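The complex appears here without one of its protein chains, the remainder shown in place.
Letters A, B and C name the chains as they come in the text, with residue numbers starting at 1 for each one.
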Amino acid sequence: MMKKSYHFVAISGSIRKGSYNTLVLKTLQKIAPKHITIEQLSIKEVPFYNFDLHEKKFPAHVEKLNDAVKKADAVIFVSPEYNYSVPGVLKNTIDILSRSPKKSFDMKAVGIMGASTGVLGTARAQYHLRQTMVFLNAYAMTQPEIMIGKVNEKFDANNQLADAETKKKLLEFLDALAKFSERFKAR
Amino acid sequence: MMKKSYHFVAISGSIRKGSYNTLVLKTLQKIAPKHITIEQLSIKEVPFYNFDLHEKKFPAHVEKLNDAVKKADAVIFVSPEYNYSVPGVLKNTIDILSRSPKKSFDMKAVGIMGASTGVLGTARAQYHLRQTMVFLNAYAMTQPEIMIGKVNEKFDANNQLADAETKKKLLEFLDALAKFSERFKAR
Amino acid sequence: MMKKSYHFVAISGSIRKGSYNTLVLKTLQKIAPKHITIEQLSIKEVPFYNFDLHEKKFPAHVEKLNDAVKKADAVIFVSPEYNYSVPGVLKNTIDILSRSPKKSFDMKAVGIMGASTGVLGTARAQYHLRQTMVFLNAYAMTQPEIMIGKVNEKFDANNQLADAETKKKLLEFLDALAKFSERFKAR
Partner (left out) sequence: MMKKSYHFVAISGSIRKGSYNTLVLKTLQKIAPKHITIEQLSIKEVPFYNFDLHEKKFPAHVEKLNDAVKKADAVIFVSPEYNYSVPGVLKNTIDILSRSPKKSFDMKAVGIMGASTGVLGTARAQYHLRQTMVFLNAYAMTQPEIMIGKVNEKFDANNQLADAETKKKLLEFLDALAKFSERFKAR
């Protein structure tokens, strides 16, 4: 019997090239089981939200992001923590996406994870992001939570995930998110 | 006897022209007692933080903002709330400012306020911003807190503050922040 | 055709007799549509959580609360805010309930509301309570949120809810929570 297939979109909270969080996102793409596809949405070109500009003309490529979010079974945020909260660059993306009448996050299943070189693994940012999801009427999965501490010790010199425990947790996360997303299908 | 003078810098969390929060900031400038000057720092030209670019060359105008913060007696944030948290555009400004070795927020007295057309007056954003201040080793004043709800009812058609209670609270805030800033002078 | 029936349990975060939050809870019971029953769980007799005592003998009446939570379609918290967070007396109840192997909150639909005489209507406490739900693997409904400000103006001298808007919102909340609880049924 075929497994039901799922399509997730994933957003990295960092726009630098060598980002560990983007690396985790790409690792998710690589290790995902066949029935789960993960499309990265790039936020590098998203402008600062400015009502003066955007009430007249909402940026077309931002609406494309909204379309991608809307048709996805779930959204994954893989984000660093800046200054004990969500990076401004990621928060701004959410801010501008949220101003579209498409309401792409409405009743959307969301998975949150993050990686840091410290031990807390972006915990503080994740709870702030969860609060933002409340406003968007999106549902952030509660378990498993993934906070990858000391991420620099978990990838090898070729940027391959070298920590079996982390890999196991990432796979569990994807599996749980697929199941979780079923709860938020229209009914 | 002359009153001791204070110089505050103030940042609006919105970059749109018709922002109520920028209007509150400008009102602060207008009503401040003579011994308190308030300089608005514009964040409109601040780029998205990107380590790849900024480790090579930190933007000169961002460093000017850091210099202004560093020499101020206190920093005031007047910010809207977006999606139950700090606007991305403001958070990004803090993120990039914090990456300079100047550490301009270190042991700085900070005042937080915000205005919204709803009743909560940006409460949710303010507590997130307070958490960010913890990382920066800055001290956000605890009282008075200013959350201006239904701000649209508190200014008249000429954008003049028409609510006596709010005016009184703003003046108390400035006075308290001046006294509070004394606690964080080098000693 | 008969409407499907729902059974909710509700906990007030205050143990004083004249509590506005308990009054809101009792109002919910009174105005609930016929297909929704709401049982109040009293927390007045719940002891302070103390591992030394409770690892030997978990209090029988606490387990009864857990049983009631477990079989309910959803749990409603109606709580005041103390010192910008969840009242200790309510948090302690959650703490001790959570130590039972019954894991009564696991995948439970939860509704959060609160009332205060101030304007914020317990907003700060509600987001802390949401974070606690993450640990419990419970899902707090995102919309509608109910923060009843100036609650003293919304009940008449006979403790009857006299504010039509609030009544409407309470009924919407109950209806939404019933629908929301369907998403968390075993499947």
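Just so we're on the same page, contacts are C-beta pairs under 8 Å (C-beta built on N, C-alpha and C of every residue); 3 or more make two chains touch, one makes a residue touch a chain.
As the structure is a computational prediction, the values presented were derived from the model and not from experiment.
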{"item": "Identified contact with the non-displayed chain, of C:87, C:111 or C:149", "value": "C:87"}
{"item": "Absent-chain contact - pick from B:5, B:117 or B:142", "value": "B:142"}
{"item": "Of B:6, B:20 or B:127, the one touching the omitted chain in the full complex", "value": "B:127"}
{"item": "Contact footprint on chain B, counting only the chain that is left out", "value": "127, 130-131, 133-135, 137-139, 142-143, 145, 182-184, 187"}
{"item": "Hidden partner interface residues of chain A, rising order", "value": "119-121, 123-124, 127, 147, 149"}
{"item": "On chain C, residues whose C-beta touches the chain left out of the figure", "value": "15-18, 48-52, 82-96, 98, 124, 128, 131-132, 134-136"}
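Heads up, the rule we're going with is that only the chains that are shown with their structure count from here on.
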{"item": "Type of chain A:chain C copy interface by residue overlap (half), same or different", "value": "same"}
{"item": "Averaged-CA centre spacing for the pair chain C and chain B, given as whole angstrom", "value": "37"}
{"item": "Whole-Å gap between the CA centroids of chain A and chain C", "value": "31"}
{"item": "Residue numbers of chain B (touch at least two other chains)", "value": "124"}
